[in-house]
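With one protein chain withheld, the remaining protein chains of the complex are depicted in position.
The first chain written gets the first letter, and so on, giving A and B; residue counts start at 1 in each chain.
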Amino acid sequence: MRLVRLTGSAVWYPVLWAILWGALSCFSNAALSQPAKTEPRKTIRLAFPAAETGFDPPRVSDYYSNTVNEAIFERLLTYDYLARPARLAPMTAETLPEVTDGGKTYTFKIRSGIQFHPEPAFGGKPRELTAADYVYSFKRILDPKVRSPWAFMIEGKIIGLDALAATEKQTGKYDYDTDVEGLRALDRYTLQIRLLEPDYNFNYIAAHTPFSAVAREVVEKYGNDTMAHPVGTGPYVLKQWTRGARIVLEKNPEYRGMAWDFAVSEDVDAELVRIMQGKRLPLIDRVEISIIEEEQSSWLAFKRNELDFSGVGSFRSEVFDEKGEMRPAWREQGVKAIRAIDPELTYTFFNFRDPTVGGFEKEKLALRRAIIMAYNREEEIEVIRKGQAVLATMPIPVGVVGHDPRYKPLNTYNPALANKLLDSFGFKRGKNGFRTMPDGSPLLLKYATGTTSLDRQFNELWKKAMDVIGVRIEFQPGKFSDNLKAAKACQLQMWGSAWIADYPDGDNFVQLLYGPNTGQSNNGCYESKAFDALYEASRKLPDSPERNHLFLEMTRQMEVDGAWVLGVSRERNTLIRPWVLGYKKHPVMNATWIYLDIDPAKAP
Amino acid sequence: MAERLHSFEAAAVPEKRGGGFWSLAWQRFRDDRIGVSSLVIVAAFFIMVLLSALGVIAGNWNKEVGIHDAPPDLWGLLTPAVPEAVGNAAQRAAQTMEKTQSMEALPPSTVVDPLAETLVRLRGEDDALPENRIMDPLAETLRSLGADDKTLTVEKEKRASLPFGGDRWGRDVLEKTVKGSQTSIIVGLSAALLATLLGTLLGALAGYYGGRADDVLNWVYNVFSAIPYLLLILAVAAVLQQRGVMTVILILGLTGWTGVFRLIRAEYIKHRGREYVQAAHAFGVPDRRILFSHILPNVSHVVLVKVSLLAVGFIKAEVILSFLGFGVAVDEVSWGSMLNDAQRELILGKWWELAAAGGAMALLVTAFSLLTDAMRDALDPKIRVAP
Partner (left out) sequence: MTAYIVRRLLQMIPTMLGVVLLLFVLFNWVGGDPAYILAGKISSEAQIANIRHQLGVDRPAYVQIGIFLKQIVTADFGASWSTNEPVSDILKTRLGPSLTVLVPLLVLGTLLAIALSLVVARFRRTLTDRMVMVACTVGMSISILVYIIVFQYVFAFRLGWFPVQGWGDSLWTNLATYAALPILIGLCVGLAPDLRLFRSFMLDEIEQDYVRTARAKGLSETRILWVHVLRNASIPIVTYVMAALPGLLVGAFLIERFFSIPGIGREVLLAVERSDFPVIKAITVYVAVATMFANLAADLIYKAVDPRVELK
């Protein structure tokens, strides 16, 4: 009977539940909004579209973990917030380093009095940042146990450091106490780095987030679990971390602080300078980052005021009209749109070792260039990118040293010409409308792709383009890691990739085409003697007109060879709520919250 | 647990059935008005699938007949086609050109550009490439082919609106939905048949023979059903690599057979002890015939119901597979691929693709499920209770 009574009321139970639920939600909403006032006043809420991996600078390679690390840890150098093109500025160093020995010796003077955030590993004592911390942190990059994805940036560059890694192979021990000739703390605050070859880009490396200072005590205390225990000298500390869901940063009370002091570089900067100049940073007390993978979810969250920042993504036409003007409904809300073209490039490579599309024979050149001419990037931008991208004309994108807006590309969209070109080289059309190779063997492109709906859109576009020139194309979806593995082994015929600048210099891009980088970053396995000669010549030059000229020649060479289907550089539209002050998109830095302020009068 | 249910039902079915069993069932079915109307709807879908498979209808689903995101308008076919609207790729190209030109027209800078001369050469003289340090082996050919002929493909006439609207490339959503029905229904049915075939075969063997065979097959069943379905699907999808209708069928069929196995195995265990089986055995009828000619017809109604339940489930599962990126290939269309394409468009007010695919699917699945119910009731008189 008891069972009966219990279940007898089953009809009403859900109803009661619902009422209870409603009451509860009202109550908790009220309860929620109450403590919000006692919480830190200035909070910024933003979303990442992909999960982070962790917060140990040399260990992580993903964009989002790097972004968080950028705010927690400090580099020797950083970038000027306003200057465009991006310009380096000192961070923990007093000034830019002294470069001597024809670009082979870099000497950094570190500011005294910079403290790490307190941490039990320091034994309760204040812990000052010294040159030795950078020696340690740089050594860590090459420690095989750390397996840093950034090792390539200093591998084979610093005198004696590679030898240290080599000894590990024999002894199994990577000894941090071994003196390395090219990496020394001359005194408490002086760091000297000596290179094997002149490298005019080394300052960019010193400004790169993975090369931040970490404290040896902390790393040794947490061993394998450093990802969850970031301890740095930067303006923010990790307050709360729900892996793959939520990251909360708070102002580091120990941070030395800095003044907002930047010079106008572009017209739009004047307003920023007027509002922000002289303010003591950081002003934002708390940064709340949610991981929202689905675009619809994060967009609606922004529109519902659950976020202060948002990209525009697929929803561009909701915000901007055909002319690119913001629609009145958005203007009325005071939402500001910041547009910037990312220092990045998308491209599809051809595998030069592939029997179908590879090789330097004239008809292969023709095949590749016909394919390039048939692919409609305008439509890619219009339909897939929703108008938020610009055509890439060179392998060096806009905003990166070496890009020349006046360069006129060779292989422009022209399917009619592509068809004629294929005809003239004997790629005959069969009965089914598809072409064969000149020797009569079948012609089939195999395009590696991913599994997202965006990938699908690209495949649709590629299919359309290839149908026009009668080239049969097949798509082979795979996981990113599988595709990468196959690409490095020169086994993918074609694959679309993107490259985001590690530092805003053309060298970071053209190295993707350098023959000896095959198996590392040159996934198309493009080995052109002419190109390699040009590249090697450019390595020996600092940023100069001569080097820019070489970049142009390299571009022409890769176009002639049809090495890549150049893609686009994506335009990033960032929408910000009216109470967020001082924002400007930086091409390299991502964690720019430190430079922001919130206008409490406008805040909700 | 659904399996348990079926075994309850099946238990009461008389094992010896005259030819009258099916005709009785049909009579019962005819009285079920919901069942009959469901049957009509499902039949209509099947005819549509047949016509579309034969290419009679929806043959042009892949043609871009309308402008990008053409809005729905039932009279759309009556409005005249227009040349591709401005504000698209062509205009953008013009803008880019304009931008480049205005850049070149900047007032002379005081900065000396040592590259200026090179750049003039690079810029204006495609035809004079031999002067460039970079040799272009194709320069001669391209010139003879008329590289200067900048005419792009002739602009086609596009419709400003379509009866059910257009997708992002301007393809007709109505045709896509029809073609998508074909793919989705074929996927659902074939995968259900595959899963049922597998499950029935293994279940029959395990149930009939028992002993070692049962142990082994049961073990396989246990292993398959212990691994989370999502992981199983992801793994099988990764093994199969290629994309296409066939792959989707295989993924669903190979992972979905366990329910049938359990059900059929229980049925065979029950039947193997029955007199008619013992008798056949005594007469020396080969096992193969006992398994599939004697017992199978007696459990076929269970199988039939299971097939249609699975088909409904798989049609829905195809959407999830598409979401996970394991849907049909690029030159095919299914309800799943349409829903995933349209995922972000609702917010932009472009509801038609989502509505068309989602509505068509809801209609078919509802009809199919109700048909299954009616079928089950008709085949299983025991359930029918006088009020």
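We take it that a residue touches a chain if its C-beta (ideal position, glycine included) is under 8 Å from a C-beta of that chain, and two chains touch if they have at least 3 such contacts.
Since we're looking at a predicted model, the values are computed, not measured.
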{"item": "Given B:Met135, B:Val223 or B:Ala279, the one touching the chain that is not displayed", "value": "B:Val223"}
{"item": "Sole contact to the chain not displayed, among A:Asp101, A:Glu220, A:Glu293 or A:Glu361", "value": "A:Glu293"}
{"item": "Omitted-chain contact residue, chosen from B:Leu234, B:Ala280 or B:Leu296", "value": "B:Leu234"}
{"item": "Absent-chain contact - pick from A:Asp187, A:Asp225 or A:Asp261", "value": "A:Asp225"}
{"item": "Residues in chain A touching the chain absent from view", "value": "3-4, 7-8, 10-11, 13-14, 17, 21, 24-25, 27-29, 32, 51, 53-54, 59, 61, 144-145, 147-152, 155, 224-228, 242-246, 290-294, 296-298, 300-301, 303-304, 306, 479-482, 484-485, 488, 499, 517, 519-521"}
{"item": "For chain B, the residues touching the chain missing from this view", "value": "1-2, 4-5, 8-9, 34, 219-220, 222-231, 234-236, 238-239, 312, 316, 319-320, 323-324, 335, 339-340, 343, 346-347, 354, 358, 361-366, 369-370, 373, 382-383, 385, 387"}
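Keep in mind that, in the parts below, only the chains that are shown with their structure count from here on.
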{"item": "Interchain centroid distance [CA atoms averaged], chain A/chain B, Å", "value": "36"}
{"item": "Complex contacts: residues of chain B adjacent to chain A", "value": "68, 87-90, 92-93, 96, 100, 103-104, 113-115, 118-119, 122-123, 126, 132-138, 141-142, 144-147, 149-153, 168-169, 238, 241-243, 324-326, 329-331, 337, 340-341, 343-344, 346-348"}
{"item": "Partner chain B, residues of chain A touching it in the complex", "value": "295-296, 299-300, 313-315, 317-318, 322, 362, 365-366, 369, 376, 378-379, 381-383, 387, 390-391, 404-408, 410, 413-417, 420-421, 424-425, 450-453, 455-457, 459-460, 463-464, 468, 475-479, 530, 545-546, 548-549, 552-553, 556-557, 560"}
